[in-house]
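Got a structure for you, written out below as structure tokens; questions coming shortly.
Only one protein chain is missing; all other protein chains are in place.
Showing chain A:
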Amino acid sequence: MEVILAILIGVLYAAGIYMILRRSLVKLILGIIILGNGANLLIFLLGRIVKGSPPIIPGDSEVFESIYADPVPQALILTAIVISFGLQSFAIILIKRAYKVVKTDDLDEMNAIDKDS
């Protein structure tokens, strides 16, 4: 399964980067979201994956007695998901606003700030 996940991560990266390289602003944001997902999955996989043993200490004991999933990457990814949501929502509203003002979605036409549109 790790191999499949590795390939999936690669595809997510490729798709994300391809979208970032587009001229359309909407695609740019979609690209960032996909790339973020890829990165999360990457961290997750590199912490090694374990099935059916979440990092929750069983009810009656004080420490883990059997194998458990690595909690550190999970904590990192949780933070990353939340932060990227902040970024995404801000970016989405920003392009909406920008479109209203400059009437274009094309990044190439947004270069000059003083150009009258």
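The criterion applied here is as follows: a contact is a pair of C-beta atoms (placed from the backbone, for glycine too) under 8 Å apart; a residue touches a chain by one contact, two chains touch by 3 or more; residues count from 1.
We take it that contacts and distances are computed from a predicted model.
Chemist: When one chain of this assembly is omitted, its UniProt record names it as which of these: "Monovalent cation/H+ antiporter subunit A", "Phosphoribosylformylglycinamidine synthase subunit PurS", "Branched-chain amino acid transport system permease protein" or "Sodium:solute symporter"?
Modeler: Its record in UniProt gives the absent chain the protein name "Monovalent cation/H+ antiporter subunit A".
Chemist: When the complex is taken as a whole, what residues of chain A touch the one chain not shown?
Modeler: Counting only chain A, the missing chain is touched by 1-24, 26-28, 30, 33-34, 37-38, 40-42, 44-59, 62-64, 68-72, 74-75, 77-79, 81-90, 92-97, 99-101, 104-108, 111, 116-117.
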